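My structure is below; once you've seen it, I'll send some questions.
One chain of protein is taken out of this complex; the other chains stay put.
What follows is chain A.
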Amino acid sequence: MFRPCLRPSFSWASFRRYTSTEGPAPRVCVVGSGPAGFYTAQHLLNHGPPQLRVDLLERLPVPFGLVRFGVAPDHPEVKNVDHTFTKIAKNPRVQFYGNLHVGVDVKVRELRQLYDIVILSYGAAQDRKLGVPGEELSNVISARSFVGFYNGLPEDAALAMNLDVEDAAVIGIGNVALDVARVLLTPIDTLRQTDITDAALAQLSQSRIKRVFVIGRRGPLQVSFTIKELREMVNLEGCSAVFNPDDFRPFQSVAPLLKRPRKRLTELMLKTALTPPTEKQLKLWGPAPPKSWELRLLRSPLAILGSDSSVSGVQLGVNRLDGPNLTEDQAVVSTGEVETLECGLVLKSIGYKSVKVEEGIPFDEQRGVIPNVNGKVPDEPGLYCSGWLATGPKGVIVDTMNESYRVGAQILEDLKLDHISVQANRTEELRTLLDQRQVKVVNFVDWEKIDETEKLWGASKGKPREKITEVQSLISVVKKP
């Protein structure tokens, strides 16, 4: 719903100030075309000076970041947000530069020269490590890579994993953990109708996985996944949810005292653990569910067991919550007790982290984020960050949306207060630089051709889309070699 000016939520006083054609047009560069990049751009376009222009840079030849490569294939509704992003990208004041690797093809410090405002929103592309022995064994897979694999992320297209096993452990209790567990447990014919890649379907159709254990260090009041994802997991076709009642019973007394949303989330876990399945569940699960899953909390992985060729299990330290009162911020301590969970596949899902784009750009290695206040990078006038690069990897798209709007508001505030110097009459263009360096930029019209190609390819298989998973193949759709 883009409307460039006359926004009703705009006060006339500030509107006039912005519409003044006397000031030079601020030039904005957004690095990364996921939700954070698009929503930050949207705020600037909708609420900023009407002559403001945005260049949107993307490392891959395709836009939308985690909407394309993160959102699970069986959540097509969530991907509807790409319609909003498409409208933003088609705004005449926006230019999309795909297949442009910032830090490699062009440096951030060069962008700082070319633009008045640079917003880094390239997300979090790396995993956190467990840091336990056995982590390097084969079939210990990062959930991020598995997600990338089934969503067609080029760098994960060749992921090697062995699904010829019965038990899998997913370590982590966020939405990514439940996403990968769900994809492993969903009937293959259901997945066939999604935009999951053919390569992933080929792997999953060979899968013998029967049981998935979702393992978390913390307790039931501290899980990070959201209730929608949990509700899907307890209503899976042919897959029962079998939790150990003893693990959850102690929380019965505190659940009614919690505040929403924690209350509803906890109640759903308790209901799953402590009450017989509902009629709806019995119908979905079937009389003898071929698959099952368990949420096993208060367990820390101590080591991954196995020989060099395969994983045989995970050694888990049993934890307890410290102190007499069960609360959300209770500390977790080890009981000293150790148990072994047998499994042939381990998926690590303990969080993403961002990587530094290049030397000289402020970066907090510890937290894996760019240090910032409301997206503003201290001591770097005109440099901002938004999304997971700014906040750390947390929340759903609506959270990133709100955070990004906030960063956009901060930028407009800084523009108003002249904290950002807007240079008039810029002659140097990013495009000139890229031409000199012979970078094959994929623009938004190119992307729409790729989009159309993928949809056609998918339609021939009864899928909404078949993703092209190699960078070169994506480029060759629109560029002659």
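Structure notes:
Simple rule for what comes next: a residue touches a chain if its C-beta (ideal position, glycine included) is under 8 Å from a C-beta of that chain, and two chains touch if they have at least 3 such contacts; residues count from 1.
Definition applied: contacts and distances are computed from a predicted model.
Chosen from "small monomeric GTPase", "2Fe-2S ferredoxin-type domain-containing protein", "phosphoinositide 5-phosphatase" or "Protein UXT-like protein", the protein name that UniProt gives for the omitted chain reads "2Fe-2S ferredoxin-type domain-containing protein".
Within the whole complex, the absent chain has one touching residue among A:Q51, A:T86, A:N162 or A:N374, and that is A:N374. Across A:D74, A:D116, A:E294 or A:D446, the single residue that touches the chain missing here is A:D74. Considering the whole complex, the residue from A:N99, A:T186 or A:S386 that touches the absent chain is A:T186. Even with one chain removed from view, chain A keeps its contact list with that chain: residues 1, 3, 7-9, 11, 39, 42-43, 46, 74-78, 80-81, 83-84, 186, 190, 193-194, 226-228, 231-232, 235-237, 260-261, 264-265, 284, 374, 396-399, 401-402, 405-406, 409.
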